[in-house]
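Here it is, the structure, as C-alpha coordinates.
Excluded from the complex is one protein chain; the other protein chains are retained at their positions.
Moving on, here comes chain A:
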Amino acid sequence: MTTRKLVVISSGLSTPSSSRQLADRLLADSASLLQERGVEVEAQVFELRDLAHDITNHLLMGFAPPKLQDALDAVASADGLIVVTPIFTTSYAGLFKSFIDVIDPQALTDLPVLIGATGGTPRHSLAIDYAIRPLFTYLHAIPVTTGVFAATSDWGGGGDGVRSLPDRIFRGATEFADLVGRTDRSALVGDPFALDRPMGHLLGGLAGE
(Lines give C-alpha, C1' and ligand atoms only; values in the text may rest on other atoms or scores of the structure.)
Protein backbone atom coordinates (compact mmCIF):
# COMPACT_ATOMS: atom_id res chain seq x y z
CA MET A 1 0.00 0.00 0.00
CA THR A 2 1.33 3.45 -0.89
CA THR A 3 1.92 5.98 1.84
CA ARG A 4 1.92 9.75 1.48
CA LYS A 5 3.31 12.19 4.01
CA LEU A 6 1.18 15.22 4.74
CA VAL A 7 2.43 18.13 6.84
CA VAL A 8 0.10 20.71 8.31
CA ILE A 9 1.31 24.16 9.39
CA SER A 10 -1.07 26.26 11.43
CA SER A 11 -0.11 29.79 12.30
CA GLY A 12 -2.97 30.64 14.64
CA LEU A 13 -1.90 32.39 17.81
CA SER A 14 -4.73 31.69 20.24
CA THR A 15 -5.70 28.41 21.88
CA PRO A 16 -7.96 27.03 20.61
CA SER A 17 -7.50 28.72 17.28
CA SER A 18 -9.83 28.87 14.32
CA SER A 19 -6.80 28.49 12.02
CA ARG A 20 -6.01 25.16 13.66
CA GLN A 21 -9.66 24.20 13.37
CA LEU A 22 -9.64 24.93 9.64
CA ALA A 23 -6.32 23.10 9.26
CA ASP A 24 -7.76 20.02 10.93
CA ARG A 25 -10.80 20.07 8.61
CA LEU A 26 -8.60 20.41 5.52
CA LEU A 27 -6.44 17.52 6.71
CA ALA A 28 -9.40 15.32 7.57
CA ASP A 29 -11.02 15.70 4.13
CA SER A 30 -7.70 15.31 2.31
CA ALA A 31 -6.80 12.20 4.29
CA SER A 32 -10.14 10.51 3.76
CA LEU A 33 -10.09 11.27 0.02
CA LEU A 34 -6.63 9.71 -0.23
CA GLN A 35 -7.64 6.72 1.86
CA GLU A 36 -10.61 6.14 -0.44
CA ARG A 37 -8.06 5.70 -3.21
CA GLY A 38 -6.08 3.21 -1.20
CA VAL A 39 -3.37 5.66 -0.15
CA GLU A 40 -2.18 5.52 3.44
CA VAL A 41 -1.65 8.95 5.03
CA GLU A 42 1.01 9.89 7.57
CA ALA A 43 0.25 13.35 8.92
CA GLN A 44 2.26 15.68 11.13
CA VAL A 45 0.74 18.89 12.46
CA PHE A 46 2.87 21.83 13.61
CA GLU A 47 1.55 24.92 15.39
CA LEU A 48 3.93 27.79 14.72
CA ARG A 49 3.03 29.27 18.10
CA ASP A 50 5.05 26.45 19.68
CA LEU A 51 8.00 27.28 17.42
CA ALA A 52 7.85 31.08 17.64
CA HIS A 53 11.03 31.49 19.72
CA ASP A 54 12.91 28.96 17.62
CA ILE A 55 11.89 30.76 14.44
CA THR A 56 13.18 34.07 15.81
CA ASN A 57 16.43 32.42 16.90
CA HIS A 58 16.83 30.94 13.44
CA LEU A 59 16.37 34.37 11.89
CA LEU A 60 19.05 35.77 14.19
CA MET A 61 21.49 32.85 14.19
CA GLY A 62 21.06 31.13 10.86
CA PHE A 63 20.43 27.64 12.16
CA ALA A 64 17.38 25.85 13.48
CA PRO A 65 17.06 24.62 17.06
CA PRO A 66 16.13 20.91 17.15
CA LYS A 67 12.35 21.30 17.45
CA LEU A 68 12.20 23.71 14.50
CA GLN A 69 14.60 21.53 12.51
CA ASP A 70 12.16 18.65 12.89
CA ALA A 71 9.41 20.80 11.40
CA LEU A 72 11.64 22.00 8.53
CA ASP A 73 12.74 18.44 7.77
CA ALA A 74 9.12 17.29 7.78
CA VAL A 75 8.11 20.04 5.35
CA ALA A 76 11.08 19.37 3.05
CA SER A 77 10.30 15.67 2.82
CA ALA A 78 6.49 15.95 2.55
CA ASP A 79 4.25 14.83 -0.29
CA GLY A 80 1.76 17.53 0.51
CA LEU A 81 1.61 20.64 2.65
CA ILE A 82 -1.47 22.22 4.20
CA VAL A 83 -0.95 25.76 5.52
CA VAL A 84 -3.37 27.96 7.41
CA THR A 85 -2.66 31.46 8.63
CA PRO A 86 -4.81 34.15 10.13
CA ILE A 87 -5.03 37.31 8.03
CA PHE A 88 -3.62 40.26 9.99
CA THR A 89 -3.70 43.78 8.55
CA THR A 90 -4.54 42.61 5.01
CA SER A 91 -1.95 39.81 4.83
CA TYR A 92 -0.51 36.62 6.36
CA ALA A 93 0.58 36.68 10.00
CA GLY A 94 4.16 37.84 10.55
CA LEU A 95 4.99 34.58 12.31
CA PHE A 96 3.83 32.65 9.25
CA LYS A 97 6.05 34.68 6.93
CA SER A 98 9.00 34.29 9.29
CA PHE A 99 8.56 30.53 9.13
CA ILE A 100 8.43 30.64 5.33
CA ASP A 101 11.60 32.75 5.41
CA VAL A 102 13.62 30.10 7.26
CA ILE A 103 12.64 27.31 4.86
CA ASP A 104 15.43 26.44 2.44
CA PRO A 105 14.48 28.04 -0.90
CA GLN A 106 14.76 24.67 -2.65
CA ALA A 107 12.87 22.69 -0.03
CA LEU A 108 9.36 23.23 -1.43
CA THR A 109 10.02 22.54 -5.10
CA ASP A 110 7.16 20.54 -6.68
CA LEU A 111 5.33 20.30 -3.37
CA PRO A 112 1.49 20.34 -3.60
CA VAL A 113 0.13 22.97 -1.21
CA LEU A 114 -3.39 23.56 0.05
CA ILE A 115 -3.78 27.10 1.37
CA GLY A 116 -6.23 28.12 4.06
CA ALA A 117 -6.72 31.41 5.86
CA THR A 118 -8.95 32.77 8.57
CA GLY A 119 -10.17 36.27 9.30
CA GLY A 120 -12.87 38.30 10.96
CA THR A 121 -14.83 39.11 7.83
CA PRO A 122 -15.07 37.62 4.31
CA ARG A 123 -13.76 40.89 2.89
CA HIS A 124 -10.19 39.59 3.42
CA SER A 125 -10.71 36.39 1.46
CA LEU A 126 -8.64 37.54 -1.54
CA ALA A 127 -5.54 37.73 0.68
CA ILE A 128 -5.04 34.05 -0.16
CA ASP A 129 -4.56 34.93 -3.82
CA TYR A 130 -2.70 38.22 -3.65
CA ALA A 131 -0.47 37.52 -0.64
CA ILE A 132 -0.10 33.83 0.19
CA ARG A 133 -0.23 32.13 -3.21
CA PRO A 134 2.73 34.16 -4.63
CA LEU A 135 4.96 32.88 -1.79
CA PHE A 136 4.45 29.33 -2.93
CA THR A 137 4.68 29.95 -6.64
CA TYR A 138 7.96 31.79 -6.01
CA LEU A 139 9.26 28.74 -4.13
CA HIS A 140 8.24 26.46 -7.03
CA ALA A 141 5.63 24.70 -4.94
CA ILE A 142 2.26 23.84 -6.51
CA PRO A 143 -0.59 25.61 -4.66
CA VAL A 144 -3.93 24.14 -5.70
CA THR A 145 -6.46 26.41 -7.38
CA THR A 146 -8.92 26.52 -4.52
CA GLY A 147 -7.81 28.31 -1.39
CA VAL A 148 -10.15 28.09 1.57
CA PHE A 149 -10.92 31.24 3.52
CA ALA A 150 -12.95 30.90 6.71
CA ALA A 151 -14.43 34.08 8.15
CA THR A 152 -15.94 34.22 11.60
CA SER A 153 -19.40 34.03 10.11
CA ASP A 154 -18.55 30.80 8.24
CA TRP A 155 -18.30 28.91 11.49
CA GLY A 156 -21.89 29.93 12.41
CA GLY A 157 -25.04 30.05 10.33
CA GLY A 158 -24.44 33.36 8.57
CA GLY A 159 -21.70 32.27 6.16
CA ASP A 160 -21.59 32.04 2.40
CA GLY A 161 -25.05 31.15 1.14
CA VAL A 162 -23.83 29.74 -2.19
CA ARG A 163 -21.02 27.41 -1.16
CA SER A 164 -20.76 26.55 2.49
CA LEU A 165 -17.41 26.27 4.26
CA PRO A 166 -17.56 22.44 4.28
CA ASP A 167 -18.18 22.53 0.51
CA ARG A 168 -15.16 24.72 -0.06
CA ILE A 169 -12.98 22.60 2.20
CA PHE A 170 -14.04 19.50 0.28
CA ARG A 171 -13.30 21.13 -3.05
CA GLY A 172 -9.83 22.28 -1.99
CA ALA A 173 -9.10 18.89 -0.44
CA THR A 174 -10.15 17.11 -3.66
CA GLU A 175 -7.77 19.16 -5.80
CA PHE A 176 -5.02 18.66 -3.22
CA ALA A 177 -5.56 14.90 -2.87
CA ASP A 178 -5.36 14.53 -6.67
CA LEU A 179 -1.88 16.07 -6.73
CA VAL A 180 -0.66 14.32 -3.58
CA GLY A 181 -1.84 10.96 -4.91
CA ARG A 182 0.34 11.37 -7.96
CA THR A 183 3.55 12.78 -6.47
CA ASP A 184 6.51 10.67 -5.36
CA ARG A 185 8.23 13.69 -3.90
CA SER A 186 9.10 12.29 -0.49
CA ALA A 187 11.20 9.63 -2.16
CA LEU A 188 13.29 12.25 -3.98
CA VAL A 189 14.40 14.58 -1.21
CA GLY A 190 17.85 16.09 -1.67
CA ASP A 191 20.63 16.23 0.87
CA PRO A 192 21.93 19.78 1.53
CA PHE A 193 25.37 18.37 2.37
CA ALA A 194 25.66 16.33 -0.79
CA LEU A 195 28.37 17.37 -3.20
CA ASP A 196 26.85 17.80 -6.62
CA ARG A 197 29.76 19.62 -8.22
CA PRO A 198 33.11 17.88 -7.69
CA MET A 199 36.30 19.87 -8.04
CA GLY A 200 36.88 19.03 -11.67
CA HIS A 201 33.62 20.74 -12.55
CA LEU A 202 34.30 23.65 -10.21
CA LEU A 203 37.66 24.36 -11.78
CA GLY A 204 36.29 23.90 -15.26
CA GLY A 205 39.53 22.56 -16.66
CA LEU A 206 39.25 18.99 -15.48
CA ALA A 207 37.09 16.20 -16.78
CA GLY A 208 36.39 12.61 -15.94
CA GLU A 209 34.60 12.86 -12.60
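The working rule: a residue touches a chain if its C-beta (ideal position, glycine included) is under 8 Å from a C-beta of that chain, and two chains touch if they have at least 3 such contacts; residues count from 1.
Definition applied: contacts and distances are computed from a predicted model.
According to UniProt, the chain absent from the figure is "LLM class flavin-dependent oxidoreductase", selected among "Transport permease protein", "ATP-binding cassette domain-containing protein", "Daunorubicin resistance ABC transporter ATPase subunit" or "LLM class flavin-dependent oxidoreductase".
Which of A:Thr2, A:Ser32 or A:Thr56 touches the hidden chain is settled by the complete complex: it is A:Thr56. When the whole complex is considered, the residue among A:Ala28, A:Leu188 or A:Leu202 that touches the unshown chain is A:Leu202. Although one chain is not displayed, its contacts with chain A can still be listed: residues 56-57, 60-63, 65-66, 192-200, 202-203, 205-209.
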